[in-house]
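Structure first, then comments.
Apart from one protein chain that is not included, each protein chain of the complex appears where it belongs.
Then we have chain A:
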Amino acid sequence: MAVAAITPDYTGERLDRVENFHGNIVVYVGWDRHLMFCSPVAFATPPDTTFGKVLDELIPGAFAQHPDFEKIDWDQVSWLLNGEAFTPDRAATLETLGVDHKSIIRLQTPGLEGIGGSHS
């Protein structure tokens, strides 16, 4: 039973299906252990966005205010896609990297411990 409903075989309208986003997909990005940003952030961006653009525009736009941001050694960052380790290539698009609608990209920056070491 996918829902307790008075109507037999009730199905709901999926409000967030990808077709509703005018050619974009929603992608979430979170910076682990930097909780000054209270939650991961949400972007709406075309699936052919390159990972280079994510690195050069989306991520700095969201996180550059943090004092750790300029200390990030981008070659040392480890990445998670929906909880699994992955190695993104700058030139690849989100689609080819397997970043689909409502996927979560997390970046981990070991050695950067947030404000005063508080993981903020």
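Miscellaneous remarks
The working rule: contacts are C-beta pairs under 8 Å (C-beta built on N, C-alpha and C of every residue); 3 or more make two chains touch, one makes a residue touch a chain; residues count from 1.
FYI, contacts and distances are computed from a predicted model.
Selecting from "ATP synthase subunit a", "Deoxyribose-phosphate aldolase", "Phenol hydroxylase, P3 oxygenase component DmpN" or "NADH-quinone oxidoreductase subunit K", the unshown chain of this assembly corresponds to "Phenol hydroxylase, P3 oxygenase component DmpN" (UniProt protein name).
Contact with the omitted chain, checked across A:L55, A:I72 or A:I104, is made by A:I104. By the touch criterion stated above, the residues of chain A touching the omitted chain are 1-6, 10-18, 20-22, 24, 26, 28, 30, 32-33, 35-44, 61-62, 65, 67, 82-83, 100-104, 106, 114-120.
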